[in-house]
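Excluded from the complex is one protein chain; the other protein chains are retained at their positions.
Chain lettering (A, B and C) follows the sequence in which the chains are written, and residue indices restart at 1 in each chain.
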Amino acid sequence: MPFFSGEKRKPRAGFFKFSCCTGCGFELAYFQRSLEDTLKSFDFTFFRLAYSSGALEGPFDLALVEGTVTEPHQAVELKRIRENSAVLYAVGSCAIAGGIPAIKAGGRELEIEKRVYQKKLYRLTSMRPSVLSDYVKVDGCVRGCPPGRRDLEEALVSILLHRRPEFIEYSVCVECKLRGNICLLVDEGLPCMGPVTNAGCGALCPACHRACYSCFGLMSRANIPALKNKFRELGLSGEEIERRFTLFDALRLKK
Amino acid sequence: MKTKIGYLGRVEGEGGVEFEIQGGKLRRLKVNIWEPPRFFEGMLVGRRFDEVPDIVARICGICPVSHMVTSIRAIEKAIGLEPNENMLLARKIMSYSQIASSHLVHLVMLALPDYYGKSSFMELLPGEEALFKKFIRLKDVFNDITAAFGGGRALHPVSMVVGGFTALPDEKRIHGLRSGLFAAGEDVMDVFKTVSGFELPDLKTDSEFVALSEEGEYAINKGRISSDMGLDGEEQDYGSLFYEKEVPYSNAKKTAVKGRGSLMVGALSRVSLQSDRLSESARKLALEAGFMPGPGKNKNPFYNIRAQAIEIVHFTGECQALLDIVQSRTAFPKPVPKEGEGSALTEAPRGLLYHSYIIDRRGIVRKANIITPTAHNYLGIEENLRKLIENNMDKPAKHLQLLAEALIRAYDPCFSCSVH
Amino acid sequence: MNGENTFQKNYEALISRELLAAWVEGFKENFRLIGPAGGKGEAEFREVFSFNEINLDYQSTMLPPGKTFLLKPVEEILSFNITPGGPVAEEPPLPDRKRILFGVHACDTHAILYLDKVFLGVFPDPFYRARRENTFIFSLNCKTVSGLCFCHLVGTGPFLKAQSGYDVLLTDMGSEFLVELKSVRAKKIFSLEGRPPEGRDLEKKKELELELLKNFRKDFKADGLREVFLSRPDHPVLKETAEGRCLSCGNCVMVCPTCFCHDIYDEAGVSLARIKRMRRWDACQDYFFAKVHGGNFREERQARLRQFVFHKLDYEGQFGVKGTVGCGRCIRWCPTGIDLTEIAKEMMK
Partner (left out) sequence: MKNPYVPFKAVIRGIGQEAGDVKTFLLEPESGFPPGAPGQFNMVGYPGVGEAPVSLSRVPMEDSDLFEHTIRAVGRVTDFLSTFREGDEIFLRGPFGRGWPLNEVKGKHLVLVSGGLGLAPIRPVVQIADKLKARRITLLHGARDPGSVIFKTEFRHWRKKGIDVELTVDEPGKGWRYHTGIVTEIIRRLKIAPAEAVAFICGPEIMMRFAANELFLKDVPGSSVYVSPERRMRCGMGLCGHCQHGVWFVCKDGPVFSYRELRGYPDALF
């Protein structure tokens, strides 16, 4: 059905947060450019950042979920959200790949926790960080930390238009070249993660003379060993290389 | 009567409040912050010093700049690196524009609906369409500034690193930002007028107002510790002036002034303690809005939102002045790892933020400690909430609940930060 | 012979650098000037506002001039206004700024001739065509070669041999520049003053080229690849290079001056007021490039790398010329230094 023919009701959307910085929520509710259109085109029946009321139970035409799952109750809630949502997109590196909260999974976790809470760990119920797709079917990934503007818009538009989304799935290098940045990896030997990182940011870092640190996460089917080799040739130690690949993707690599 | 707000909406992060009134007495009161911990201080151990700003930015989605600047300064102290003047100017622009932006979110999106009796600012439409439009325009103006200096995005900026900035916007861009800011002047005043028009509930707090203070400047990115009760110290004295303790019902820790008690940090404390260093127009507005200079004044936490509105005016002017003098060139000292220890204090939008690191000779973090504004305010929030409820015991339950929520929001708490 | 043609016009002349500068500056009034600029790092083609900005000694640029300025990296090709009656197509205006693309090396000039075959063929692309028609190409014979250049092996350089398809050819002869007007339109609108070249000047030009030819490092047999390629499409060198080194990052094909592949996609803002149909350079090294419902024709990384190597070095049947012009960019800008000529050599062994 053509989408302009007059919707009877606005799509109902829910925004949910697990363990994270709430940045994705802020990107949606504050930083993005088409905020006004977004808020007017959707009926956010659950969005704690913008509404103090709201029905957690749904039903939702669109559920956007940010954050890493680090506590058992979150997994339960996630499943409930899934059951009540027609479409569920994971938003941000935390929800998709583990992101920064998953760094913990790279070390000895209890030790890490003890560094923070010296006394008895009163309420602590934390578990190994995990991603949404470990528990439920995810219909799409809005990558980035914070999520990329283009993909975030794609997520929203896909609901308004009733069509499948097409999220960006190529390397940061492609965007980097579209911008005409001189390649830092080739020209200056900086350990840029661009070749294995999913695009969507617009190659921000190389454009400001900084090696990509992979905040959009690894792209699917990236040739990780090949870039590690390259970094070794540049003189990086094994530890330094490992750190680069575990900043936002500790889960994927620690299997 | 038992009141439980399991999940407080329109605040950053996850927390709730519970209280129980029995026989005209407040029996129990808890602000429980159940935002799940991510163990940042634990995760940072083993990472290299130059990764720290990017990691700590992710503590919070609304004040990443503050965490970055604070960690950068602490690390620069640890490795003995002096950034150049232009880098410091650019850093100020980042902080100032972010504070203005964060205040704007809080005032319009989070706090304002309380004063209209609504659950969301979206429900204010269509009546307040004009205000909404102004909000949209203003947020873009401030975010553009943070984004331009931050390498393309305001949220988790990329160009700000230990030592300085990997790139700064060119003259043309800076010029564009300046004109954007200039055009926003009127909108800023209108937001101020709207906010200062709210009738605020009565409450007198005993919390000590703590803020940084610096000769000749409205201190944000660095300064001495000062308070309205005479506290005075350097950054490195932080540990001897405050203490932190864990609470059984919450993932956040509570901080207090040693030997005294609760403290309040944030816009209200800053405006109260540094009123004479506000820009002229902001100072005038502050006086008009009822802010009195001097210790022991302005001690109503609800005033915090007015103070935020004043700060938006102040930082609009400050950003303009800085954009006039900041330069586009980027040469900055490249950091080299060195063994050392460093701590830094800055004023985040929500108040005093403390980062401290021990770094080994290879540049690896051995110990990290982060204490956030909301942790500083936590004890005071509970104390004042208790007071507020006791003062209004006669009010209907619904009203009491709304009042309680409004007070918590007035502090502009950030639970993600507080737990981290 | 009638009266006006008895006056011989100068179509070739030797002029000093100063005169060349003045000559080019003179065009600024009517043309946007785009040339290789910047020097300490990598030169890049961009709009310049004075002749002084142009770096006549540049070796290569990361992005090729033709592809960047004739087929823009990202471009709107159509838009739709959403009206109550449905979407209504609206054509974006065709570019009509007159431009000079100055200092295009021989290989890059050949690359433009290649793009012409793609975009001005059976289905001409209106945007490419408009830009092409409004762009005067001033080619520049190379002064230096890099270790990665192999134009000499594929007949595209280092001195430009093509006789048409561009407007002006410049050769740095040391103290002077040899300027040759090559197109009818150039002869019509540009006037040249200066010393007409004599026999010994043309002799010198030849010598310069011969001198330059000595500096090439690359050698592989560009002919006869066809049989090898088609008989051993699964040669181990492809698999080893793909798995061991290729990042599928797409840098090689993005910087390639003849890679013309692009994606077409729709951009719709949340307001749904207007939909823009866009195109942007695409990379066949990307996993999804050849994916269809039934499967992916280049599922393996090796297949994607092979497509790149074969398309550049073989597949002449497509447009009658090789897909490569020997500029060496894909080698230079591949993060792991994958070299298609080395792959070809290995396969020929």
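Going forward, contacts are C-beta pairs under 8 Å (C-beta built on N, C-alpha and C of every residue); 3 or more make two chains touch, one makes a residue touch a chain.
Note that the structure is predicted; figures quoted are calculated from it, not measured.
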item	value
Chains still shown that are in contact with the chain withheld from the display	A, C
Residue among C:T109, C:T171, C:Q285 or C:Q307 touching the omitted chain	C:Q307
Hidden partner chain, touching residue among A:E57, A:D134 or A:E166	A:E166
Options C:V118, C:M173, C:A222 or C:V237, residue touching the unrepresented chain	C:V118
Contacts of chain A with the absent chain, listed as residue ranges	1-3, 157, 161-164, 166
Interface with the unshown chain - residue positions in chain C	77-78, 80, 82, 86-87, 89, 91, 94, 118-119, 121-126, 129-130, 230, 233-234, 260-266, 268, 272, 275, 277, 279, 282, 284, 289-295, 297-298, 303, 306-307, 310-311, 315-318
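Here is the rule we go by: only the chains that are shown with their structure count from here on.
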item	value
Distance between the centres, which are taken as Cα means, of chain B and chain A, whole angstrom	25
Chain centre separation (chain B, chain C; CA means) in Å	53
Chain A and chain C: spacing of chain centres that average the CA atoms, whole Å	38
Touching two or more other chains - residues of chain C	none
Residue ranges of chain A in contact with chain B within the complex	17-27, 29-31, 33, 35-36, 39, 44, 48-54, 68, 70-71, 74, 99-101, 103-104, 107, 111-119, 122-124, 126, 145-146, 201-202, 204-205, 207-210, 213, 215, 240, 243, 247
Touch list for chain B against partner chain A, complex	7-10, 12-14, 34, 36-43, 45-48, 51, 54-55, 58-62, 64, 105, 109-110, 113, 119-122, 132-133, 136, 139-140, 143, 151-156, 158-159, 161, 165-167, 246-251, 330, 405, 416
Complex contact set, residues of chain A against chain C	2-4, 34, 37-38, 41, 153, 156-157, 160-161, 166, 169-171, 173-174, 177-180, 182-183, 185-187, 192, 194-196, 220-223, 225-227, 229-230
